[in-house]
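Only one protein chain is missing; all other protein chains are in place.
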Amino acid sequence: MKTDIRPDLLIAYFAAAAVAAHVLEAAIPGPGPWFKMGLANIFTLVAFFHLGWGAAAIVSIIRVVAGSLALGTFLSPTFFLSFSGATGAVALMGVVALSPFRLGPVGVSILASLAHMVSQVVMAWVLIIGHDGIFLALPWFLIGSWFTGLVNGLLAFLILKRVAQHQTMEIVWR
Amino acid sequence: MKWLFAKRGSNLISLIFIVSLVYGAFFTGSNSSNNKKHTTTQLLMGTLVSITTWGVEDKKESKAVADAFLEIARVESLMSSHKKSSQVSLINLKQSQIVDKELLELIKEAQRIKKLSNGAFDLGLGKLITMWGFSTDNPPNKPPEDTEIASWLNEFKEGDGIAISEKNNSISITKQAIALDLGGIAKGYAIDRAIVSLKKSGVQNALVNAGGDLRGIGKKGDKPWRVGIQHPRKQDKLIVATQWSNGQNVDMAMVTSGDYERFFIYKEKRYHHILNPKNGYPAKSGLQSVSVQTNSATLADGLSTAFFVLGEKASKELLKQIEDVEILIVRSDGTHWQSKGFRGEWL
Partner (left out) sequence: MKNLGFKFFSLLKKATYPADRWVMAISAIILIALVIQPHRAGDEVSIYKDNQLLMNLSLNSDSITPVEGRLGEVKIEVKDGQARLLEYSSLRLIGTKTGWIKNRGEIAVCVPCGILIQIKGDKKPATTEQKEKLFDGIAR
């Protein structure tokens, strides 16, 4: 379901929204890099369902890089964690795109969220922590990811409904 | 839950199926009753003793193993010359003592091995061993004076010195230079007793490892017990892989004596704990280690000491006179020789 906006512009808007969400979330105090809602992912999902996997991948990369530049964490450990998480999520989306299952934003979001968390923890284990105790906490983190995945999926669904209904780009900001 | 799935019945069944699949996959992996091999380790006889069983149900296993360890502890308190209250210590103290039949039989067996090996194995070296200090908690770092050893040797040299009276169940020492030290045979005996205890508890597949001396019965399911022999000089390396049996159940003990177990280096010479009764010094027989395989750990223990002291040539001679004993020797230059029936592949 395409709108009459050029796809690449749409990607840019989604990416901008994602970066904004990312930066905004970073401003909210929280227990650590793993306790965020991941609102930026909503836009990755929207891009995925509206424009396809490639678009989602682009939005993701832009979000991670531009977001870290904006926050001043480019090439820091935080950046690599973020990057690995996004990579995991995007890879999983690729698998979903190729599979015969008909999944909506909620399903994809939950799966992507879980993949994101696993990739991040593995990267943290490699880069920072080094001993296996971290994997003990993983199931608990994943439960959090499941819920944020669910919420993000629902929000993406709502946005997608609007994006599909209307023909102009103002929708994204409504 | 009506709203969750498009079709009610079949989806619920699939769900239950998946749940049990997932549950099973996660829980059988960590479930201990699926792990048929179980090892328990205790600190006994001044070393680590491990008892491994296979295919025995948990509760029965813990009891059988606990009983076996108790048996080892019992043997230790009966026979250890380190424990002042042991019967062996009492014999040494009072020069004559009434003992349990069990100890009597063991001493008889020790004397038999002594005769067989022409004195290379001797159970009366207590005073010499104390002189060298290998048995204490603070290992020695220099040898005793030559004069001390010479005077001990002088008194020790002739004759037997240990009298066994079956009638009175007593052991007497008739020579001053003699003190009983069953260290060269007691570990093997303890292992044998542990196996007896395990068998009595109904365990058919077990491996008892006391500080590197072992006896194994049965097998692990369809695979035999598999043991590696440590390199005499490099602790992390193995030189031989030994498998208990090729299909048939094999009850076999393997004991290794070497110059690397307890030793010290003084003025660039190695002094190890296997003393030669003929001269009072660590045996210089051109060997680094001897591993003996036979069906009794007691015999294997005594013989391994004997073979080490005897050296290669005399050992081969002795081998001809006894049956069902196989050996592996590692010479000082690192080369090895093993008897035809020795179970083990060089690695």
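Each chain gets a letter, A and B, in the order it is written, and its residues are counted from 1.
The rule is simple: contacts are C-beta pairs under 8 Å (C-beta built on N, C-alpha and C of every residue); 3 or more make two chains touch, one makes a residue touch a chain.
None of these values were measured; they are calculated from a predicted model.
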Residue among B:Ala150, B:Leu238 or B:Ile322 that touches the chain left out of view: B:Leu238
Among A:Ala12, A:Ala97, A:Leu142 or A:Ala164, residue touching the chain not depicted: A:Leu142
Hidden partner chain, touching residue among B:Leu207, B:Leu303 or B:Ile327: B:Leu207
Of B:Val227, B:Leu275 or B:Val325, the one touching the omitted chain in the full complex: B:Val227
Hidden partner interface residues of chain B, rising order: 3-6, 15, 18-19, 22-23, 26-27, 30, 32, 35, 37-39, 41-44, 46-48, 50, 52, 69, 137-139, 207, 209, 211-214, 216, 220, 225-230, 238, 241-242, 254, 256, 258, 260-262, 291
Residue ranges of chain A at the interface with the undisplayed chain: 101-107, 110-111, 114, 130-133, 136, 138-140, 142-143, 146, 150, 153-154, 157-158
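Keep this in mind: only the chains that are shown with their structure count from here on.
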Whole-Å gap between the CA centroids of chain A and chain B: 62
